[in-house]
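What follows is one structure encoded as structure tokens, with my remarks underneath.
Missing here: one protein chain of the complex. Every other protein chain is in place.
Take a look at chain A:
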């Protein structure tokens, strides 16, 4: 029987509260010679830590021991990739150049290029299916292009975001060019933004002025997409997710009030009237039910279909750019915003979505998500590779669209296929997993 060792290493970064989690799995091929399993590691509050800890047969490895699996922060990627030769079975939770999708300016660049190619190769109709991101420009490089567009739509509101930051840091809204001219001229902005201006670029994006509101409150959606390969593209969509509400009512009158406009929980937590007991999140199922009750089943189904389109096309736009590596998989957190016409807009893609839970319910959801991610990655070798569903994950794209119905000679003529996605639907994963997986442990051919 092979032994796995799971090691974790904690490095507390000096800046911020972010704990670095570096966990490794060791598989020892000379298992028969060793004694029983050994689980040693420092305890952390990070959800992934708990998931790994509870996985049967996984053991933590410390320091420089050999490992089979690592869930690391992007800062440690270089070390993980470059220092060691990885055997075939080894898995890492990021692609080398993950930033092509998650850095705001690169994502926009890739999306625009993809759209242009579609327009050239296929046509206008197909290209228009990429119109799911708001008009965006990188500053300062595209400043002049931005100014042209700005002048074309006077009075509209724009949002400035630093490309590399997260959790809502450094973001502000403006309506007048002089607001960002001041910034360039180093005016009244805060220290943080001054430094940011020198170190990183910003993207400027047209602000969605008519968001879909629920009783006056703005919200955005967090959806999880797991990619296990880019060439060919294989992507899974998780059924759970959540809507994050702004704590205050939406209004365009005070664009300086970031608590109104930004829905990141991190920002909301610092708002003066933030009441931690006042939930800021709705589970995706709840949101889907609410929308269905208000707008009817058909409208909501087409909304979710449009979201599927966003996920697939955004991945296709970086398909050729991302360095494919069979050792890599990546779990993305997509941020989607709905406007008052129920059109979904892609705000950004996070390659390191937060797993810090905001409530017991949230913890359980993130736990399931990570557990199922490990199920799909399948270090234990229990899957055949032909599955369309693993736990809460539905296979969304497998070098082509995946349908709920089985496509064969008889049905291939029919045109009413439904996509194999169930975002916001019932997640009866435990039952499904029981039927799907054989019990631990099972030898994986190395």
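Just so it is clear, a contact is a pair of C-beta atoms (placed from the backbone, for glycine too) under 8 Å apart; a residue touches a chain by one contact, two chains touch by 3 or more; residues count from 1.
Quick note on the criterion: contacts and distances are computed from a predicted model.
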* Hidden chain of the complex, named as in its UniProt record, picked from "GPI transamidase component PIG-U", "Cysteine desulfurase", "Rab-GAP TBC domain-containing protein" or "Synovial sarcoma, X breakpoint 2 interacting protein b" -> "Rab-GAP TBC domain-containing protein"
* Asked: Touching the left-out chain: which of A:97, A:292 or A:319?
  -> A:292
* To do: Identify the residue among A:123, A:216 or A:232 that touches the chain left out of the display.
  => A:216
* **Sole contact to the chain not displayed, among A:248, A:352 or A:421** => A:248
* Which positions on chain A touch the chain that was left off? -> 214-217, 245, 248-249, 275, 277-279, 281-282, 286, 289-290, 292-294, 296-297, 300, 359, 361, 425-426, 428, 431
